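All protein chains but one are shown at their positions in the complex.
Showing subunit A:
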Amino acid sequence: MEKQTQTLNAPDIENGKTHFGFKQVDAQDKESMVADVFHNVAAKYDIMNDVMSLGIHRIWKRFTIDSAGARKGQQVLDLAGGTGDLTAKFSRIVGPTGRVTLSDINPSMLEVGKDKLRDMGLVQNIDYVEANAEELPFPDNQFDIVTMAFGLRNVTNKSKALASIYRVLKPGGRLLVLEFSKPTSEGLSKIYDAYSFHLLPKMGKLVANDEESYRYLAESIRMHPDQETLKSMMEDVGFENTTYTNMTGGIVALHKGYKF
């Protein structure tokens, strides 16, 4: 457990090396390693999310959608949108005059998302774009809202991704980052550690027959910046009125920042 607290808030890249869970790897290799993990879990991603969080991830995502304040006719980018949970809701909120772009670096996840949304009858106002959050292939000032739910911790250079998001947001637009964070109480932190490092990989093995990928997910959560650090990172690239809301005792936090 000592290792977990020591490594929290580690810088993204140092001497060409970065973290992949608790391992140090070449920065250039992380992208493909993360891609492998998500390629492995893509098919069972939704069911595992429900099992791992006891369905609470749906409430966290609802809170993100409500906090986004999306309106009819707006342009929304659901970054690292995976299987499209947020995209589905945004698609109905912005209506036929708006547009939602579901973007993910991983083609397997994007394919699962595309199939799921089409099965739900959502075809009219959704675009699918395979993209790296660090180098978004969109023009400046295009989106009213950008959301990134449980994706930022897998990005190799988080500051570069935040700057890229800032660029594609319209003035007045907002970014919402929903991500695992640091529990606010010591007691909860211990229970959470025990759950993540002992139970979660076993559940991964049982449900998705993939222990290693879920061990990585638990480790990557611990390596992700805590609430205050992420807030500062957002402010460093230009976001203003930056705030965060802890949910479920800080296990998850929603960061929100505006581009003015």
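Methods note: a contact is a pair of C-beta atoms (placed from the backbone, for glycine too) under 8 Å apart; a residue touches a chain by one contact, two chains touch by 3 or more; residues count from 1.
Following the convention adopted for this analysis, contacts and distances are computed from a predicted model.
Missing chain, UniProt name from the options "Ubiquinone biosynthesis accessory factor UbiJ", "Fe-S cluster assembly protein SufB", "Transmembrane transport protein" or "ABC transporter ATP-binding protein": "Ubiquinone biosynthesis accessory factor UbiJ". When the missing chain is restored to the complex, the residue among A:Lys72, A:Arg118 or A:His198 that touches it is A:Lys72. Annotation: of A:Ile93, A:Val129 or A:Ala163, A:Ile93 touches the absent chain (contact as defined above). Annotation: of A:Ser159, A:Thr184 or A:Thr248, A:Thr248 touches the absent chain (contact as defined above).
Annotation for subunit A: contacts to the undisplayed chain at residues 56, 58-60, 62-63, 65-66, 69, 71-72, 89, 92-93, 95-96, 120-122, 247-248.
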